[in-house]
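Have a look at the structure below, then the notes.
All protein chains but one are shown in place.
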Amino acid sequence: MSALLRAEGLRRTFSVSAGAFRPRRLLHAVNGVDIGVERGGVLGIVGESGCGKSTLARMLLGLTPPTAGSIFLDGQDVSTLDRRAVARRIQPVFQDPYSSLNPRRTVASIVAFPLEVHAIGGKAQRRAQAIEMLERVGLPARYADLTPGQLSGGQRQRVAIARALVMKPEIVVCDEPTSALDVSVQAQILNLLLDLRESFQLTYVFISHNLAVVEHIATQVAVMYLGRVVEFAATRTLFARPQHPYTQALLASVLTPDPALGIPDTGLGLAFPDPLHPPSGCAFHPRCPHRVAGCERELPALVDTGAGRVACHLFPPQETAR
Amino acid sequence: MSAAESPVVLEVRRLHVDIRAASAVVHPVRDVSFQVRRGETLCIVGESGCGKSMTSLALMGLLPRAALRRAQALDFLGEDLLQASASRQNALRGDRMAMVFQEPMTALNPAYTIGEQLVEHYRHHRGASLAQARERAVELLHKVGIASAAERLRQYPHQLSGGLRQRVMIAMALMCAPELLIADEPSTALDVTIQAQILRLLADLQRELGIAMVLITHDLGVVARIADRVAVMYAGQVVEEGTAAEIFARPRHPYTRGLLECIPVPGRTAPGSRLGSIAGVVPSLAGELRGCAFRARCPQAQSACLQEIALREAGAGRRWRCVIDEESVIPAQAEIQNALGPDLRGDKARRVVQ
Partner (left out) sequence: MSAQLPALAELAAVEIAPPRPSALRRLLANKALVIGGGILLAIVVLAVFAPLFAPYDPYVQDLANRTVPPVWYAQGSWAHPLGTDQLGRDYLSRLVYGARISLLIGGSVAVISGLIGTTLGLVAGYFGGRIDMLVSFVVTTRLAMPVILVALATVALVGGSLWVVILVLGLLKWDRFAVVMRSATQQVRSLEYVAAAQAAGASTARIIAGEVLPNVLPHLIVVASLEAASAILLEASLSFLGLGVQPPLPSWGLMISEAKAYMFFSFWLIAIPGAALALLIFAINLAGDGLHQVFMPHERS
C-alpha cells in the first residue's frame, strides 16, 4: 500500500499517580498501533473513551512524542525530518470550537498564524491569503476582523478549518470536529469537509465516536479498543460485515432514527474498560459475548482475513484469506 | 407502548419562561404545551438554545432566580403546581417528580459515598430509618443492574465509571418511586455502547414501574428508539408534536424535515454525498416574536409566515405550527430494513465464524 501517512508499532505510555503513597502506574494509552492512510483517502478512527484515539491523533500531529514506534510520511520517518517541514504537511482540526481559537486574536490573524510562523509572504499577502481561505470555507471577508467571541460554534469551526488549510497541507487530522456542534451545523461542516477534500486533494484522518458520521465520510475505518486496533477494513465492508465482537457491539449501538426498532441489546454487560488496569490477554474479553478459553491468556494478533484485518481469537492466524 | 387511555400524569398548557436581562426580556420558552401519561415516554427534542432544558427546569421549579415562569396550567397528577407553595414544591421534587441530569459527575457530590447520598435522599422524603433506607438503596441498585450493591454503597462517585454513575443517578431518582421522571440528556455524555445500555435500562424501568417519562435530547436516534410521543422544539416553541412513528415517517414542519435530512444514516444516506442542512442560525430570543421563528431559514417561507401561526391538528395529539399543510414522506420502513444488514437491526450479534 502506498500509504501517505503510516504508523508502525506506535506506543505511548504515561506515568500516572494512582493516589497518594501508592507507586505510580503506567497508562498505556496507545499500545502498539499499525495503521495507514492512502493519498486522497479518509481514515476513520472510532472507539470509545480510553481507547487512545486522541493520543494517537496527537502523535500523528507531532504534539506528543511516541514512547516507541515510528511515523512515516510518504515513506520517510518523521523523526528524521525537520519538525516545521512536517507541520506544513499535516494540520489539525480540533473538537472544541470554543477553545481552539485564541480569543485575543482576530479571525484573520488566527488563520494567517501558520503563515506567520513559517514566514510565508509579507504581512499584506498573508492577510490576503487568510481572507481567501475564509471565503473558501464559507465566511465572507467581513468576518476577518471579528474576534472568536462574536462567532457561533459552526463559524468558529470553519475558522479552524481555514487555519488548517491555509498552508495547503496534504493531511488534515480531524479530532472529533463535529461532536460539539448541533446536528444542523454538523451537516454543514461535514459537507464543507467533503467539498474541501475534493478541491484541495486532501487526505483526512477523521477521529470520531459517532459511527454514522464516520460511515458517511471515511473510506477506511480502524476500530480501537484500549490502545490497540482491533479491526481495520474498508468502510463498506466494516459496516456490512463487522468481524470483531466489539465492532459488532459498536455498530449495534448506533441508534438510527427508526421508530420501529427498539433499543438494541449490545450484550456487553456492566464491566467497563479501565486503561489503568487493562485485562490480560485480549483486552475485550471480560465484555465479549463470544469469549473462548484462550482469550484471557493471549493477546490476539492482527490478522488479514481478506475482508479487512481483525485482532480476535475467533480469527486465528492460520485461516488465510479465502 | 402505552395505552392512550392511561391517566395523564403531567399536563402543561401554554408555559412561558421570561428572563429579565440587562437590556431586554428574553423568552427561552414560549407557549409550550404538552401532556404525558402514565407509562408513556415523551421526548422533547431540539438543538441548543431551543429551550428544552429550560422547560424541564420550569417543570421542576428549578429555574434561576431571574427567570419567571407562567402558564395557563401546570398540573401534576391533578395538582396545580403554579399555586403550590415553595415547601409543597420541595416536597414533590425528588419524591413524586424526579430528575436525572446529563453530567453524572457534577450531579453526584464527590465528597460523600453513594450510599450516603441515596440514603439521605430517601430519609429526607420518607422519614425512614437508616436500615430501611439502606435496604431500599440496595434494592434499587440491583434494579438498575449494579451487582454487589452493598459494596457499592461504600464507594465514592469518582471510583465509578460514567455509566455506573448514571445508573446510580437513576437509582437515586427512583428511590421514592416517583410518578414522573424527567431525564435531561441522560446518555449524551456517555460512550455509545453505554448509552444503549442506559436507555434500555430507562425503558425497562419505565415498563416495570409504570412511570411517566420526559426525556430531553438533541439526538434524533435516541428519540426514534425510545419515544412514544415526540415534541420538537425550536426557538422556545413546540413546532411539532406527535407519536414517534408519525414524526419520523411523515414530518410536517419544515424544521423537523430539515433535521431529519441532516443526519447521516448508515444504509440510507449515500456515503460521501452532501447531507441536507438548514441554512442560517437560530434567531434571538429577546423581545417579542411575531410570526414563525423559523421563517428566516425555511426553504418554503412565504408572506403568511409573518403573521401569527396557528397550531394545526390532525388527529389525537398530532399538532404542528406551520402555514403549509403539506405531507412529506420518509422512505418506508421496509426499504430501510432491507438496506441495513441484519446486524444493524438491534438483534443480538450473531455468531461470526463457522
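Note that the chains take the letters A and B in the order they are written out, and that residue 1 is the start of every chain.
We take it that a contact is a pair of C-beta atoms (placed from the backbone, for glycine too) under 8 Å apart; a residue touches a chain by one contact, two chains touch by 3 or more.
If you're wondering where the values come from, they're calculated on a predicted model, not measured in any experiment.
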Listed residues B:V29, B:A235, B:I278 or B:I309, member touching the removed chain: B:I278
For subunit A, residues in touch with the removed chain: 58, 61-63, 83-84, 86-88, 90-92, 94-96, 99-104, 110, 113-114, 117-118, 135, 137-140, 142-143, 146, 149-152, 155, 160, 163, 167, 188, 191-192, 195
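Here, only the chains that are shown with their structure count from here on.
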Distance between chain centroids, defined by C-alpha means - subunit A, subunit B (Å): 30
In the complex with subunit B, residue positions of subunit A that touch it: 48-49, 152, 182-184, 186-188, 190-191, 194, 209-213, 215-217, 235-236, 239-243, 245, 248-268, 270, 272, 274, 289-290, 314-315
Of subunit B, residues touching subunit A in the complex: 47-48, 145-147, 161-164, 191-197, 199-200, 203, 218-227, 244-245, 247-249, 258-260, 262-269, 271-278, 281, 333, 336, 340-341, 343-349, 351-353
